[in-house]
Each structure stands twice: as C-alpha cells, then as structure tokens.
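A single protein chain has been omitted from the complex, and every remaining protein chain is retained in its original position.
Chain naming follows the written order as A and B, and within any one chain the residues start at number 1.
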Amino acid sequence: MTGPAHIAALVCETAGAAVVVASALAALAMRRAYNRLHFLTPATSLGAPLIAAALVLENGWGLTAGLDILIVLLLALSAPALEAATARVLAQRAGLIDEDSPS
Amino acid sequence: MTVIIAVALTLVAAIGAVVVGTHSPERQAVVLSMFGMALTVLFVTVQAPDVALSQLGVGAALVPLMVMLAIRRIRRDQRGEARRPGKDEE
Partner (left out) sequence: MNAWLIGALALLAGAFPPAALLTARGEPADRLIGLEIGSVVAVLFLLLLIQGLGQPSYLIVPLVTVLVSFAGTLVFTRLLAPVADES
C-alpha cells in the first residue's frame, strides 16, 4: 500500500484536515460575527474537496468514492446558502435591515 | 481507536454541561443542536450507525425545532396579552 496514489491521498488528507482545523481556529479568533462567518468558506470549499480527493485517490472510482463526492458536493453547495441566511438574521437582529427586506 | 472514543466521550460530556449551564432557552436550543451532533459522532465512533441516524433525526432536527416553535408561540402570546390587558379575564 505504498504506491504513488496512496502517498498523494495522504498528502491531500493532511492538507484538507489542516485547512479545516485552521479555519475553525481562525473563526474562534475573530471578534465580530460577520468575520467569523467567512471562515465557513475555506472549510467547505477547500478543505472538504481536498478530503474528497484523498478518499477518491485511495478507493478508486466506485460506489464509495461516488458517495463521498456526493456528500462533499452537497456540503459545498449548502454552505453559501447557510452563510447568506445567517448573515441576514445577524443583520436583522442588529437592526441593520428590515424584517421584510427581500432576501 | 480508543483515543477517538475517549475524545468523543469527553466532547459529549463538555457540551452536555454547557447545555445545562445555558439559561436563555433560545441559546440553549442552538447548543442542544450541537449536542445532538456530538452524540451522532460518538455513536458512529462506537460503530452504531443506526442509533446515530435516529439520534440525528431527533436530536439535531426535531427537538430544537419544537423548542424554538414553543418559545416563539409563548413570546407572541405574552406580547398579545401585554398589548390588550384584561382581555382574557372576561
């Protein structure tokens, strides 16, 4: 199990996990909620695809890899919607925008 | 593997303590949802995916939703009573 694909998978896995851990710690270090919200993006759009790439490199193309890719794709697609909705609630509660402004 | 189970158990204990220590129900609902996520992680770690699935449905989605709906309804009723005092007594 020491082929080049395995090595590449380990590199991708390490990089992806490092990106996710770093973005979680950075979100904790930010002071304002709007700044924290931005650190969801590197975790879902950089860290998650790196981990998916590692899993595909390890497993080869198949049902397992397909399901992994589907999960990460859903994660990356749902994160922007969640961020926008959360930012809207934050702004509404801070009184920056009206309750019935178009989303 | 034992290390992962130990870390997951510690996280469940810590977040459970935070849920108990939070006073405002709105905030408690969000922490409760996080607690459900930690329990799901623990159940998959001890290799019980079916238990994790039911925990996910109940703990991460259903209970916080019902708590939030109940809080919202109570707030609305309280505000309605404050605006029209004495309407319910007749």
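For the reader, a short list of remarks on this structure follows.
Definition applied: a contact is a pair of C-beta atoms (placed from the backbone, for glycine too) under 8 Å apart; a residue touches a chain by one contact, two chains touch by 3 or more.
Bear in mind the structure is a predicted one, so any value in this text is a computation, not a measurement.
Touching residues on subunit A toward the chain that is not drawn are 10, 13-14, 16-17, 20-21, 23-25, 27-28, 33, 36-37, 39-40, 43-44, 47-48, 51-52, 55, 58-59, 63-64, 67-68, 70-72, 74-75, 78-79, 81-83, 85-86, 88-90, 92-93, 99-100.
Mapped onto subunit B, the footprint of the missing chain covers residues 1, 3-4, 7-8, 11, 14-15, 18, 22, 24, 26-27, 29-31, 33-34, 37-38, 40-41, 44-45, 47, 49, 52-53, 56-57, 60-61, 64-65, 68-69, 72, 75-76.
Here is the rule we go by: only the chains that are shown with their structure count from here on.
Averaging C-alpha coordinates per chain places the centre of subunit A 24 Å away from that of subunit B.
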